[in-house]
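Missing here: one protein chain of the complex. Every other protein chain is in place.
Chain nomenclature is as follows: A and B, assigned in order of appearance, with residue numbering initiated at 1 for each chain independently.
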Amino acid sequence: MGRYVIRRLLQMIPVFIGATLLIFLMVNVMGDPIAGLCGDRQCDPATAAQLKKEFGLDKPVWQQYLTYMGNVFTGDFGTAFNGQPVTELMASAFPVTIRLTIVAILFEIVIGIALGVVTGLRRGRPVDTGVLLLTLVVISVPTFVTGLLLQLLLGVQWGWIKPSVSTEATFGELIVPGLVLASVSLAYVTRLTRTSIAENKRSDYVRTAVAKGLPRRRVVTRHLLRNSLIPVVTFIGTDIGALMGGAIVTERIFNIHGVGFQLYQGILRQNTQTVVGFVTVLVLVFLVANLLVDLLYAVLDPRIRYA
Amino acid sequence: MPEPTPPEHHLPGAGRTPEDGAIADTGMGGAMDLATAEGETLEGKPGGPPGTGPSGRDAGGASGERARSLWSDAWRDLRRNPVFIIAALVILFLVFISLWPSSITWMSPLKCQLSKAQEGSQPGHPFGFDGQGCDVYTRVVYGARTSVTVGVLATLGVALFGSVLGGLAGFFGGAWDSLLSRITDVFFAIPVVLGGLVLLSVVTSNTVWPVIGFMVLLGWPQISRIARGSVITAKQNDYVQAARSLGASNSRLLLRHITPNAVAPVIVVATIALGTYIALEATLSYLGVGLKPPTVSWGIDISAASPYIRNAPHALLWPSGALAVTVLAFIMLGDAVRDALDPKLR
Partner (left out) sequence: MLLEVRDLHVEFRTRDGIARAVNGVSYGVDAGETLAVLGESGSGKSVTAQAIMGILDMPPGRITAGEIVFRGRDLLTLKEDERRKVRGAEMAMIFQDALSSLNPVLSVGDQLGEMFVVHRGLSRKDARARAVELMDRVRIPAARERVRDYPHQFSGGMRQRIMIAMAMALEPALIIADEPTTALDVTVQAQVMDLLAELQREYHMGLILITHDLGVVADVADRIAVMYAGRIVESAPVHDIYKAPAHPYTRGLLDSIPRLDQKGQELYAIKGLPPNLMDIPPGCAFNPRCPMAQDVCRTDVPPLYEVTDVPRAAGTDEPPADRTSACHFWRECLHD
């Protein structure tokens, strides 16, 4: 078990370096990192050269990357376009996005798993066919379309919600945006749960459980669900990172001032440090979520724990 | 020849095996997860019938025939599947109007009258006008061309690049395989919309090529993981081992024995991926970093219409509908093809 964790951790180091380096290169090599520093005007050459020197941009890229990463590990993420430290932006943005992600994950767990269990147990019946078709439709409609439509219907036409979220972004305001963010994953969780339940329902150990004379409820909850939900739980775990990174679209539609909003601003204003800083944290979150899922997998499935 | 590592602890219904790679490939969103899961269920197909041909020629014939009969059985199933027929008709129609948009429109998508901005449906303009006074119907028709072009070219690029890299890594194994696995991990760690924003925001060209290039760059690891898995599965089949023991060369093994049997999951995943790339293009265009005007794209139009959502919802609904139907058609096509190819379901 300990060796398993250590191997996983070691595997993640090159992934972290590779992913952050890739983003760093994209921003620094392809874009012009100082373009955003002189406001809306073009920098004059002398100022540009001075700025380059000041930020160490005249050095080779790999050196810049090392310097940057060195700073990051001492907690210095640099300065945003408005002069605020990037860490301050993070402190205001991450809680919002984390709340949004929590709402989305809850939707995935509650609705996704419930629908999956219902359809998996009633495979081939009308409920099953209907839900299955619905999930395909939800998966097919891009998130930004779902978001805009829900905003139009619930926010504008029926007036159930405010079309945009206030800066506090309370849980109540984030219900609809969270549903939008979760929608595609939710549909996928439904399908995954359904397949898993339907497969395990035919398994020998479920037949044994029935032959033992257990009540149907106990057969389903203790024997069928426990096994069927292992892949679902691991999917939802890895989805945490993906949801936080994918919140850009949802946050833009509902005007939520979270990570996606700050990243978007950073990109618009070509502020390298904001962009690379946020992406670095997101990649870290993603990797940690992956690691936790691997551990969770081992907890849930003794066949891995004792392998 | 290094031995393939069989997937350990594969749980029923699990979308991934933990030993596949350090990173789960969820960054592309649920639709791509669907594609990957569907591809993976096809990998575990039962091997050839026991006692398949003792001679090299027999083994070759058997593997070729097995792949052929798989496809002909699938085709027989598909012809009777209404979902497949509807999806295929929608796609044919889309391809037709992207090649000859003028056959069902009579205006230019760029000719707009500001005086008619946000007006609703009227004779000759069934879908009404958008915020710039352009005819929504014409723009929706012309938008299909962009979407189909981006989708098809990106999928071709991803499929070629990904399956060659993944297939070779799966076949030869060893150091290259490990290196490729680590590289794909790196790409999976970057959320795809985020990567698109960062990379495309610095590109100033307003052709479709940067968008396609970006999709190939971030999309190939998905297909390569699928191709690697299905080549490893195909490689373990008895007839491949038989052909190898009779001294068939690597290139012959790959081309004649493995490719015909490993290609099915790649095709299914690529079909579904095509739909997701179209959605991704629209998403990026909506965020302002994908295609840029004067290119006509559903994503651009939806983005442009969203400020007027209160007064002119039709300008948003029509391109959204077209986009949803298109993506749905490709995903359903892929789904139907997978069902037809999966012998377990028959």
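To be clear about the criterion, a contact is a pair of C-beta atoms (placed from the backbone, for glycine too) under 8 Å apart; a residue touches a chain by one contact, two chains touch by 3 or more.
None of these values were measured; they are calculated from a predicted model.
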Contact set of the excluded chain (shown chains only): A
Selected from A:Gly83, A:Pro126 or A:Pro302 as touching the chain missing from the view: A:Pro302
Candidates A:Val61, A:Leu153 or A:Val210 - the one touching the absent chain: A:Val210
Interface with the unshown chain - residue positions in subunit A: 202-205, 207-215, 218, 222-223, 226-227, 230, 300-303, 306
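Everything below uses one rule, namely that only the chains that are shown with their structure count from here on.
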Between subunit A and subunit B, centroid-to-centroid distance (C-alpha), Å: 22
Subunit B residues within the subunit A interface of the complex: 8-9, 11-16, 18, 22-24, 26-27, 29-31, 33-34, 37, 182-183, 185-187, 189-195, 197-199, 201-203, 275, 279-280, 282-283, 286-287, 289, 302, 306, 309-310, 313, 316-317, 320, 323-324, 327-328, 331-332, 335
Interfacial residue positions of subunit A with respect to subunit B in the complex: 8, 11-12, 14-16, 18-19, 22-23, 26-27, 30-32, 136-137, 139-145, 148-149, 151-152, 156, 184-188, 191-192, 195-196, 199-200, 203, 227-228, 230-231, 234-235, 238-239, 241-242, 244-246, 248-249, 252-253, 263-264, 267-268, 270, 275, 279, 282-283, 286-287, 290, 293-294, 297, 301, 303-304, 307
